[in-house]
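Of the protein chains in this complex, all but one are displayed in their positions.
Each chain gets a letter, A and B, in the order it is written, and its residues are counted from 1.
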Amino acid sequence: MASITLQDLNTKAEIRKKTAKPLLWIGIVSIVMFFSGWTSAVIVSKGGNGNWLNIELPFAFSLSTIIIVLSSLLFHYGLISIKKDNKKMLKLAVSLTLVLGLLFVVSQFYGWKELYSNGIVATGSSSTNASSFIYLITVFHVLHLLAGIISLIVVSVKSYKEKYNSTNFLGVEVSIIYWHFLGALWIYLFLFLKYIA
Amino acid sequence: MMVLLVSVTVLLVIISAAQILKIAELSAISKGVKVYEISEKDNRVQAVLMLVFLVFYFSFFAWQYLKWSHLMLPVSASEHGVGVDSLMNVTWLFIIPVFIITHILLFWFAFKYAFKANRKAVFFSHSNKLELVWTLVPSLALTVLILYGLNNWNKIMTPVNSEEDHVLIELLGQQFSWGARYAGDDKKLGRANVNYIEGANFMGIDSTDNNCKDDIVVKGEFHIPVNVPVQFVMRSNDVLHSAYMPHFRAQMNCVPGMKTQFNFVPTITSKEMKKITNNENFEYLLLCNKICGAAHYNMQMNIVVESKEDYAKWLSSQKKFGSSLPNPSEGGALVETQK
Partner (left out) sequence: MSTHHHHDQDFLFKYVFSQDHKMISKQFLITGFIMGFIGLIMSTLFRLQLGWPGESFWIIDKLLGSWAENGVMAPDKYLALVTMHGTIMVFFLLTAGLSGTFSNLLIPLQIGARDMASGFLNMLSFWFFFLSSVIMLISLGVEGGAASAGWTIYPPLSALPQAIPGSGLGMTLWLVAMALFIVGSLLGSLNYIVTILNLRTKGMSMTRLPLTIWAFLLTAIIGVVSFPVLLSAALLLIFDRGFGTSFYLSDIYIGGQVLEHNGGSPILFEHLFWFLGHPEVYIVLLPALGITSEIISTMTRKPIFGYRAMIGSMVAIAFLSTIVWGHHMFVTGMNPFLGAVFTFTTLLIAIPSAVKVFNYLTTLWKGNIKFSPATLFSIGLVSTFISGGLTGLILGDSALDINVHDTYFVVGHFHIVMGLSAIFGMFAGVYHWFPKLFGRMMNNKIGQLHFWITIVCAYGIFFPMHFLGLAGVPRRYYTNSEFPLFDNLLDINVLISTFAIIIAFGQLLFLYNFVFSALRGPKAPQNPWDSNSLEWTAPVEHIHGNWYGDIPEVYRWPYDYSKVDENGEYIGGKDFIPQTTPLYDNETDEAH
C-alpha cells in the first residue's frame, strides 16, 4: 500500500482552497430550491383557495430586515479589512456581526410573539394555511441562520486567535458568502410574505 | 404446490449451472488461460444468441398479441372514446415500426459485428448529417402526434354546454364505495359538504339548500341514457380516489376539498355491449383507480346504459332526497353548519 506524502497534504489544502466556495455555492442552490418549493406552494395554495387570509406582517420583521442588512455590511467591512491585514478591524466587525445576528433571532421571536398575540397561530383549528406558512417559512429561515451563527462563532474565535491574515482568509470568505446569502434570502422571503402571500 | 415445484427446479438448475461454469473457469485457470478474456468461440455463441433473442422477443410479442388481443377493452362505448381509440391506433402505427426496426438493427448489428481478430472496427465518430436526420424525423413525427393528441384533449376536456340537453351526475368516492347523485329536474345539485354527513346522508347534502330536494342519490349501480351528454362532477369524502370508467375511456380523480369534472356521451347500451362482447354477464363498471386503502381493489359500481325511455322510467322509480327528510324545517339543524 502506498502512502500519502507531505506533498499530498499540500494537495489537500489546495483542494480545500479550490472547492470550499463552489461547495457552498451549490449548497446554496439547494437551499434556494428548498425555499422556492415552499414559496411556490404558497402561490399554489393561495390560487386554489378563495378564503386566503392576507396577514399584516409584524413590525419586528421589518426591524429584522434592517438588522440583517446592517450585519452583512459590517461583515463585509471585516472582509475588506482582513484583505488589508487589519486583524483588529476583523475582530471588531465579526463580533458585532455576531451580536447583530443574535439580535436578528431575538427580533424574529418578537415578530412571532406579535403574530401570536394577534391571534395568528401556526397550527390547530384556528390556523389557516396562510398563517401556517408564515411561521413555517420564517422558522426555517432562522434554522438556516443558526448554521450561519455557528460559522460566525468559529470565525470570531479564529480571528481572536489571529488565524487569519491578508493571505489566508478563506474561512472568512466562506462564512461571509453564506451570511450574505441568508440576508438576501430573508429579504426575498420578507418581500414575498409581505406582497405576494 | 406447482409453484414450489417450479421454484425448486429452477433453483437446482441455477445452482448446478453456476457450479459447472465455475469449475470450467477453475480448470481453465489451471491451464493458464486468461479467463476474463472472451474467446472468439464464446463471442460467436453470444452473437448467435443475440439473433435468437431477437426472434424470441418478436415471437413473444406476436404470441401475446394473438392470444390476448381479444381480451382487451371492447370498442369504446362513448363518443370521444372513438377519437381516443383512433389516436391510440395512430400512435401504435408510429411506435410499432420504430420498435421493430430499431430492434432489428440493434440485434443484427450485435450479431454481425461480433469480434474477429482480423477485422478492424471503423473509426466513425460523428456525422452532422445523420444526427440532423434523427433529430428532425422524430420531431416531425412528434409534431403530428402532439397536434392530433391535443386536438382530442381539448374536445374531451370541454365541459358540456349547460343549455344543451344533458344529465348532471355527481360521483362521490369514499372508502370503499361509490355514490352517485342526480341533479334532478332543476338540473342543479344541492350544496354538499362533509360537515353535513349524518346517517344515511353519506354524501353530506345540505338539506337546507332547496336545490337538493329533487336530487336523487343511488348506491351500487347508476343508470345513464344513451346518446345524451353526461356531465360528471367528482368529489371525495376522505382520501384521493379516481373515477375510472374504462369502457368509456373516462377517468378523473376525486379530490377531497375540491370538485373535478369529466363528461362523455355514452353511445352503446349495456344490452348492445353484451352482444358485442358476446358475454351475457357483461356490465359497465366504475372502478377506483387511485390507491385509497386496504379494499381499494374492491371499490366499484355498476353502470347501466339504456335507452332514454328506460332511463326515465328507472329514474322516476328512485327516491328523491327531499322525500327522505323527516321534516323539512328540521333538516338543517342536524349538524351545525359552517361557513
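Brief remarks follow.
Definition applied: a residue touches a chain if its C-beta (ideal position, glycine included) is under 8 Å from a C-beta of that chain, and two chains touch if they have at least 3 such contacts.
These numbers were taken from a predicted model, which means no experiment stands behind them.
Within the whole complex, the absent chain has one touching residue among B:18, B:276 or B:312, and that is B:18.
Within the complete assembly, B:281 is the residue of B:162, B:281 or B:316 that touches the hidden chain. The omitted chain makes contact with just one of the residues B:27, B:195 or B:210: B:195.
Here the missing chain is touched by one residue of B:51, B:82, B:239 or B:304, and it is B:239. The missing chain, though absent from the display, is touched by one residue of B:95, B:276 or B:312; that residue is B:95. The omitted chain makes contact with subunit A at the following residues, 1-4, 8-9, 11-12, 15-16, 18-19, 22-23, 26-27, 29-31, 33-38, 40-41, 44-45, 48-49, 51, 122-125, 127-129, 132-133, 136.
Touching the omitted chain from subunit B are residues 3-4, 6-7, 10-11, 14-15, 17-18, 21-22, 24-25, 29, 35-36, 38, 42-43, 46-47, 49-50, 53, 56-57, 60-61, 64, 68, 71-73, 81, 83-84, 87-88, 91, 94-95, 98-99, 102-103, 105-107, 109-110, 113-116, 119-127, 130-131, 134-135, 138-139, 142, 145-146, 149-150, 152-154, 156-158, 174-175, 193-195, 197, 204, 234, 237-240, 242, 244, 246-247, 249-253, 255-261, 281, 283, 285, 287-298, 300.
Methods note: only the chains that are shown with their structure count from here on.
Each chain gets one centre point, the mean of its Cα atoms, and the points for subunit A and subunit B are 47 Å apart.
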